[in-house]
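Note that one protein chain of the assembly has been removed; the remaining protein chains are unaltered in position.
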Amino acid sequence: MEAYDLAVIGAGPAGLAAAAAAYEAGVKKIILIERDREMGGILEQCIHTGFGMFYFREDLTGPEYAARFIKKVKAYGITFKLNTMVLQITQDKTLVAVNKEDGLLMIKAKAVVLAMGCRERTRGAILIPGTRPAGVITAGTAQRFVNMEGYMPGKEVVILGSGDIGLIMARRLTLEGAKVKMVLELLPYSSGLTRNIVQCLQDFEIPLLFNHTVVDIHGQDRITGVTIAEVDIETKKPKTGTERKVTCDTLLLSVGLIPENELSKQVGLALDPATNGPVVDEGMATSVEGIFAGGNVVHVHDLVDNVTRESEIAGRSAARYILEQKKAATLKLKTKAGQGVSYVVPQIIHAQQMAEEIALSFRVKEVYKDKRLEVSLATDTKTKVIRVRKRRILVPGEMQEIKVKKEELLAAIGTGESASGLVLTISVRKEDEDENE
Amino acid sequence: MYDVAIIGGGIIGCSIARELSSYRLKVCVLEKASDVGCGTSKANSAIVHAGYDASPGSLKAKLNLEGNSLYTKVCKELSIPFQRVGSIVVAFDEKEVPDLNVLYEKGMKNKTPGMRIIAGEELRALEPNLAQQAVAALYAKTAGIICPFTLTIALAENACTNGVDFFFDTEVKAVYAMRPGEPRFVLKTNRALFETKYIVNAAGVQADAISQMAGGDSFFLTPRKGEYCILDKDQRNLVTTVIFQVPTKMGKGILVAPTIDGNLLIGPNAHNIEDKQDTRITAEGLAEIIAGAKKSIPSFAPQKTITSFAGLRAVPPMGDFLINADTRVKGLIHAAGIESPGLSAAPAVAKMVREILAVEGLKCKKKTNFNPYRPPLIRFNELSPDEQNKLVKRDPSYGRVICRCETITEGEIIASIRRPLGARDLDGVKRRTRAGMGRCQRGFCSPRVMEILARELKIPLNQVTKHGGTSYLLAANTKTPELKEEKGGGKNGSL
Partner (left out) sequence: MNKEIICIGCPMGCPLTVTVEAGKVTNVTGDTCRKGKEYAEAECINPTRTVTTTVSIKNAMYALLSVRTSKPIPKDKIGECVRHLRRIEVEAPVTAGEVIVKDILQTGADLIATKSLDLYQ
């Protein structure tokens, strides 16, 4: 049994940031556990640029961004284990992990940061009918083959899903000589960054078909083609009569990411069905004392810069927990996704403990232009609007942020209010709602 | 010259192979796919039925009962998991209750043990998540769940260890009776010629075609498709037993069952089709089985589906198994039309086929050195921490977890390739180890499993296939001068 102050599960951008931040806050015995053969997580296969534009004010590739944190972790002398899989974690923060050299590792930590990232949604999960040939592959897995092993998944590709991974792979495959015939998107808009639509599709004249999906897969051993169809905008069901066959030797799926919370479920954390990740508070603490979480395991991010920021908060909170051992104060607010909003992170705010200002992350349900965001606090007796902000553009594919100050929350709660039933809601105002302050 | 050539390496063919391998006979199995159990054997309900369903006096009834009781011993010898979870046939309104009684009566005639009609509190206590409308159910204690491909592979491995030759990618194209009236054949395949005295026709949906090739009895097998969904493990505890609905003339209906590996299985529907190669999943079929399963367990979450698949039942013309010596061609034995309860009956089918061969003149002498035991597979995730630690110290390849969803290690994958009749492709590894069956559907592990296969089989990464044949997973190397010119994937350049 090895004893550590802090165990961090996953050495991708989230884990690296949490470990470094915890060290900088004074925690000395840290162990970083990584199942892959190097640190850096998914960034190691993201050889394109777009990372670090906010955190470093530089346009870096994935490996370059990761390298900055790997360097820190090594300079700090933080222990790290590679090719090591965490098998089990219990509420008393005991971990069981395994690797070739050590065999079974038992680790007892004072605090744990969960940074396991996410997995890709599969063909099976979205129930695409048809045969089950070789040649149906998710974008992330294809990216690994192309960028690290050096193999193409195929030569004639249809991509389902216009999220960023699909768009990036459209460009990558084209640059490496494949023909990407089209990108199909179920919704009437793309969840990917506009920058990627321009630089990955338009640059290569790859058609993007909105309101379309794949309704059949053909081929016995290897895929020979797909049948695509237009979908009804409301029901998302394929419209009969719109089906047509497209030949291809590869179907690339970019149909969503799901936070990987098997260990979280094992340890009995409360999960939020809206995010598929743990319920966390403003310090990224989960519902189990001493266990924190950051990055894609909490909610799927678009920018790694936000993963880093969020995970640094987790690391610092873990550090405070380890060094100060103080119990949480009781004034607790729940956050809520109001009109037009699909989820809010953190789900819980401790109004007395929080920093002077915190950022609430959220995503909207549809595309909104020139709208106002409203943050309102509801107590048992009244609702008070805390903040209204104008936004030119809000899209589901880009995570949003709105800041709230400790003093304005405490002022809105007032004195003598019951500590239970405090709800902070973020919503998108409808056009004709009156301003009320 | 073989004594017996078994055409078809599914559950029936491999059961027969193992049975015959305990005798001093020269036996081969000719399988057209690249592995055993690639047909209906890998796409069924995975249930060993209690035996009340078949018509009393039929072969189905007799062999189901016999097979069910043989499974305890078979699974122990082969070291494969088998759980008698029990089954219930549910009546969802009063009108269906008489059907339960009909099944009960049949079951009594078939000598099915451990049956009871249950209702009310007892039914609720047994299956708390059953739909409110359920009024009563026929409970059968001896029904069990098993992994059909683990079973098929284990049977084949044991048969192989005991001297049976297996030939894969070998499709029978023509059957020549050399001396009509005497058991003596030449089988022409896409690969080689095989000489044999006796033929056992266990060719699944193609058994009628094989009989025709040999000039044997004419019968027509109707391919009847059944579609299934497998759901994530967090859905498994919605059920305790295998939950059936009252059967129709098309079959046992849509069931909701736990799987031996801890998932939830729903399906199958039943539709007759024309094309014997058609195992496509259809949108209508998926909707049908989800709706059907909801009738039994309304609270399951269809969005927790991991994967879907379809299998074809080989439906015999008169409704009963066709297990007999061909009446026209001496030496040709059929084990055909083995639809449900085929899996349940398999060990008994094998014995019956051997008896028929003996009657047809095959001298069967028991081997003294027959070894019915198959060394168990090491399952890392089933060991205690202490055992796991010792294992890794002994063989470090067990310390590297490859399949994160199911916790399968490199050591297990290597073992699955090196065992007799070892895996040679991704699906082969999947069926022997479970790597790739989890919720990420091999998104994480496939590069690593492919790397291990390439290394063990000494082939380049882009020649690794999903399920043999031309199912190459990767095309060309990214660094070849012109991707369009490069011969991708297989040796003949096709992808």
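The chains carry the letters A and B, assigned in the order they are written, with residues numbered from 1 in each.
Note that in this section contacts are C-beta pairs under 8 Å (C-beta built on N, C-alpha and C of every residue); 3 or more make two chains touch, one makes a residue touch a chain.
Treat the numbers as computed from the prediction; the structure is a model and nothing was measured.
Enquirer: Looking at the whole complex, which of A:Ala25, A:Ile47, A:Ile126 or A:Ile258 touches the chain that is not displayed?
Expert: A:Ile47
Enquirer: Would you indicate which residue among A:Ala111, A:Ala142 or A:Ile197 is in contact with the undisplayed chain?
Expert: Considering all chains, including the one not shown, the answer is A:Ile197.
Enquirer: Check each of A:Glu24, A:Asp102, A:Glu262 or A:Glu398 against the chain that is not shown and name the one that touches it.
Expert: A:Glu398
Enquirer: Can you list where subunit B touches the absent chain?
Expert: Considering the whole complex, subunit B reaches the absent chain at 478-481.
Enquirer: Taking the full complex into account, what residues of subunit A touch the chain not shown?
Expert: Output for subunit A: 37-38, 44, 47-49, 59, 61, 63-64, 67, 146-150, 175-176, 193-195, 197-199, 202-203, 392-393, 395, 398.
Please note the rule applied: only the chains that are shown with their structure count from here on.
Enquirer: Can you work out the whole-Å distance between the CA centroids of subunit A and subunit B?
Expert: So the centre of subunit A lies 39 Å away from the centre of subunit B.
Enquirer: Under the definition above, what is the set of subunit A residues touching subunit B in their complex?
Expert: For subunit A paired with subunit B, touching residues are 35, 83, 85, 87, 96, 98-104, 106, 119-120, 122-125, 127, 129-135, 137-138, 140-141, 144-146, 148-155, 176-178, 215-216, 220-222, 238, 249, 262, 265.
Enquirer: For a test of understanding, state which residues of subunit B touch subunit A in their complex under the given definition.
Expert: That would be residues 229-230, 234, 277, 279-283, 285-286, 303, 305-309, 381, 385, 388-390, 392-393, 396-397, 399-401, 404-405, 407, 439-441, 443-444, 446-447, 451, 461-462, 465-479, 482-484, 488-489, 494-495 of subunit B.
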